[in-house]
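Everything on this sheet refers to the single structure shown next.
Note that one protein chain is taken out, while the other chains of the complex remain in position.
In this document, chain identifiers A and B correspond to the written order of the chains, with residue numbering beginning at 1 in each.
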Amino acid sequence: MDPNLVLLLNGIVSGLLLGGLYAAAAVGLSISFGMLDIVNIAHPAFMVLSALLVALLWSTTGLDPLLLSLLLAPVFWLLGAGLYSVYHHFFERRGDEAIQGLAFFFGVMFIIEVGLVLTLGPEQHFADAAYAATTWRLGEIDLPLRMLVPAATAMAAIGILALFLRRSFTGRAIAAVAQDREALRLLAINPTHIKRLAFGISIAFAALAGGALAVVQPMDAWSGHIFIGRVFAIVIMGGLSSLGGCVVAALAFGVVENVTATFFGPSWSPAVAFGCLLVVLAFRPQGLFGRMA
Amino acid sequence: MEGLSRRGLGRAALAAAITVPAAARGQTAPSGPPIRIGYSMSLSGGLAGNGRPALLAHRIWAEDINSRGGLLGRPVELVHYDDQSTGAQVPGIYTKLLDVDKVDLVISGYATAIIAPAMPVVMQRQMAFVSLFGTGVNADFKYDRYFSINPAGSQVKETFAKGFFDIAMAMDPKPRSVAILNLDSDFHQRTAESARFLAGQHKLRVVYDRAYPPSTVDFTPIIRAVQASRPDIVYVGSYPPDSAGLLRAANELRVNFQMFGGPMIGPHITAQKLQLGPILNNLVVWDVYAPEPTLQFPGMQTLLERYQPLAARENADALGHYVPPLAYAQMQVLEQAVKRVGRIDQAALAVDMHGNSFDTVIGPLRFDAQGEWVEERNLYTQYQGVQGNGIEQFRKAGTQVILYPPRYKSGELRKPYTAGL
Partner (left out) sequence: MSETAMTALPAPAPPRRMGHASFWLATAAAAALIILALRGIGSEYAYFAATFVLQYVVLATAWNILGGYAGYVNFGAAAFFAAGAYTTVAAGKALGFGLLPCVGLAAIVGGILGFGTGLLTLRLRGAYFAIATLCLSVVLQTAVTNWSYVGGSRGAYVIRPRDVPFGFDSYGGYLCALAVVLAAVAVALARTIETSRLGLGLAALRDDEMAAEAAGVPTLRLKLIATSISGAMMAVAGAPLPYLGSYVEPNSAFGLAYAVNAIAMPLIGGTASWAGPLIGAVLLASLQQAATVTISSAANLMIVGVVLVVFVCVAPHGIIGLFRKRI
C-alpha cells in the first residue's frame, strides 16, 4: 500500500481511538453543561481525582483500572449528588447561578487539585492494565489495546446511558428537564430530584473517564487542565444536549488532532482543533449537530 | 508497596541510629548564631516532583554539616519558601529572605523558570549565587557571582548531544539519517539545536525534525510519522509525561531503530522506571548519575542510603538518582567556598568559586567565567537487561550502563532499540 495512505489510515484510526477517550471525558459534561445548564468547569478535575484514586487502588489491589473506576462510579455518583445539593441550595434556588456558580466550580476545581497535591504528592501516578502492552494488527492498521479498550468501554457506557435516557421514565424526565422544567412539575416530578440524579450520573461518568485516562497515560494533579478546553469545545461542537452529537464531535476532534500531527507536525494540532471551535462558535453557536433554538 | 515502606522505615531508624552518635561525639558542637541559607523551592505545582527531592538532599546536607561541627563553627539553618513553581512568586521570596529574614547566603531553587526571576534581586544585593539545573541563565545577565550546578556546561550547542552522536557514529554500519523530535520548551529547544548542529557536523541526513506542544495526549501519530521517515537513529528531547507516552507508542508500533533516545527526561523518575520496565531496554538516555562503579565519588553512596528512607517517608522520588546528587553538590560548593574563605564575604566567595575546583558527590568540578562547568559532563547511559517492574534491579550496577564519556564508560552499546519487544 502507498505509505502515505497507510499514514492517513492509521492517523484516522488512532484519532478515532483518541476521540473515544475524549468522548468519555465529554459525555459527563454534556449532561451537566448541556442538559442541566450547570457549567461544571471542575469536571476534568473530577476525572483526575478518579484517575489518581484508581492508580492508588491499583497499586494496593492490582485490579484492572477500568474495573476499579466502575467500582468508584457509585461513590462519585454520591459525590456529584451532594455537590449538586450544595449548588442548588446556594445558587440555583437564589437564581444567581451565572457568575457565582461559575466561580463556585472554579473554586472546587482548585480545591480538588491542591487537595490531591497535599495528600498524594505532585508526582505522576499510573495504573497498568494487563492488556496495555498488546497491540492488535489489521493489515497495515494498528489497534493498541491501551487505547482501544478504554475507548470501547467508554462507547459501551455511553450506549447504555443513551438507552437509559431514551427508554426509562427517569431517563426521559432528565431529558425533559433540559427542555422545560415547569412541565415536569405538572407531572408531579420534582425537577430538583431529577437534576440531582442527573448531575450524579455526570460525575459518575467523570470517574469512568478517569479510569480510562489512567490506562492511557500517567497522570498528575494538574493533568485536567489540558482537557478543560477540549471537553468544552467538544460539548459545544456536539450541540450541547445531544449525546450522539457529543460522540461524533469527540471523534472528529481526535481525528483532526492526529491527522494534523501526522502530516503537519504536532505543534499545530491544538491550534487547528481550537480554531475549529472558534469558527463553530462564531458561525453556528448551536453546535454542528444542535437544533436551531 | 507495603513491604517497601516498612523496609524504608527500618532504614530510617537505622540512619537515625548512625547519625545520632555521630553528632554526640562530633568534633565540636556548633555554637553561635546560625548561618542562614535562604532560597525558594517548588514544593507544589509542576516542578515539585523534582523540587521536593532537592529539598530532602539539602536537609541531609544540613544535618551532615551540623553533626560535623557546623559551618565556621556555627550551626547551619535552611530558610526556604514554596514558590508554587510560579516564577512570579520568586522575586518576592528573595527580597523577603534578604530584607526581612536577613539570611547570610542564598542559593537557587530548581530549574530555569525559578532561577531567572531571582537574578535581579540577587544581583542588586551582590550575593554569590549557586543555581540548580538552570540552562543558559547567565548568558543574558552576565553576572560574575553566578555559579551553575548543571552538567551541560556553557557550550550546549556544541557539546550537549555530542555523546549521543559519538556513540552513533561508532556503530557498524554507520548511520546515515537521523530523526529529531523535541518538546517545545526552553531546555529541549536547546538540546534539539545541539542535535541539529552535530548531525550537520557528521553529515547525517535529518529526515524528520519537529517539535510537539506540551498538551499532547496521544503520541502514536508522532512516532508513526517518525517511523515513516525511516531514520537510522532517533534523537528525542522530552519531559516525564510525554516520555512515557512516546515510549509506549514506540512499543505499540513495534519500532526498530539502530539507536533511540537522547535527553528523554522521564525514566529518571523512579515511578516511570518501574512502569516502563523492559520497554527501557536498549534506550540511550542522557543522565546526570547512574549507580555504576565508574561513577562512585566519596559521599555518593551515603547520600543515597540516607535519602531513600527519607523519601519513602515523605512520599518523594524513591531512588533519588536524578536531582538529589546535584542538589547536594550545590550545597557542597557553598560549604567548601565558605570554609576556604573563612568568613561570609560575598565578593571573596565569588572569587574563590571562580578560582578553585570543588570535590562533590558527583565528582570534581570547576566553574568558568560565566559560572558554568569548565568541563561539561553529559552522561549517555543505556538501560540493559531490565526484567519486569521491580525496583531492586535499578539500585544495582549493570542495569543502566554508562556509554559516554569514555572516562566513565562501564558497558557496551546494545542495538537495536525495539521498545522491549
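Methods note: a contact is a pair of C-beta atoms (placed from the backbone, for glycine too) under 8 Å apart; a residue touches a chain by one contact, two chains touch by 3 or more.
Keep in mind the model is a prediction, meaning the values are calculated, not measured.
Colleague: Given that one chain is not shown, which residue among B:Ser31, B:Gln124, B:Asn356 or B:Asn389 touches it?
Modeller: Candidates B:Ser31, B:Gln124, B:Asn356 or B:Asn389; residue touching the omitted chain: B:Gln124.
Colleague: Going by the contact rule already stated, which one of A:Val6, A:Leu67, A:Val114 or A:Val256 would touch the omitted chain in the full complex?
Modeller: A:Val114
Colleague: Pick from A:Leu138, A:Leu186 or A:Ala282: which residue touches the chain that isn't shown?
Modeller: Of these options, the touching residue for the absent chain is A:Ala282.
Colleague: Return the single residue from B:Asp184, B:Asp209, B:Asp359 or B:Glu375 that touches the missing chain.
Modeller: Of all options in B:Asp184, B:Asp209, B:Asp359 or B:Glu375, contact with the hidden chain holds for B:Asp184.
Colleague: I need the residue numbers on chain B that touch the omitted chain, in ascending order.
Modeller: Residues touching the hidden chain, for chain B, are 43-45, 48, 80-84, 86-93, 95-96, 98-100, 112-113, 116-117, 119-121, 124, 140-141, 184-186, 189-190, 213.
Colleague: Take the complete complex as the reference. Which residues in chain A touch the chain that isn't displayed?
Modeller: 33, 39, 86, 90-91, 94, 96, 98-104, 106-111, 114-115, 117-118, 122, 225, 228-229, 232-233, 236, 267, 270-271, 274-275, 277-278, 281-282, 285
Rule of thumb we're sticking to: only the chains that are shown with their structure count from here on.
Colleague: In angstrom, rounded to a whole number, how far apart do the mean CA points of chain A and chain B lie?
Modeller: Chain centroid spacing, chain A to chain B, equals 37 Å.
Colleague: What residues on chain A touch chain B, complex-wise?
Modeller: Interface residues on the chain A side: 3, 6-7, 10-11, 14-15, 17-18, 21, 59-60, 114, 117, 120-126, 128, 132-133, 135, 142, 144, 146-147, 216-218, 220, 222-223, 226, 254, 257-259, 261-263, 265-267, 269-270.
Colleague: Going by the contact rule at the top, pick out the chain B residues touching chain A in the complex.
Modeller: 1-2, 44-46, 48-49, 52, 184, 210-213, 215-218, 220-222, 224-225, 228, 240-241, 244-245, 248-249, 251-254, 269, 271-272, 275, 315-317, 389, 420
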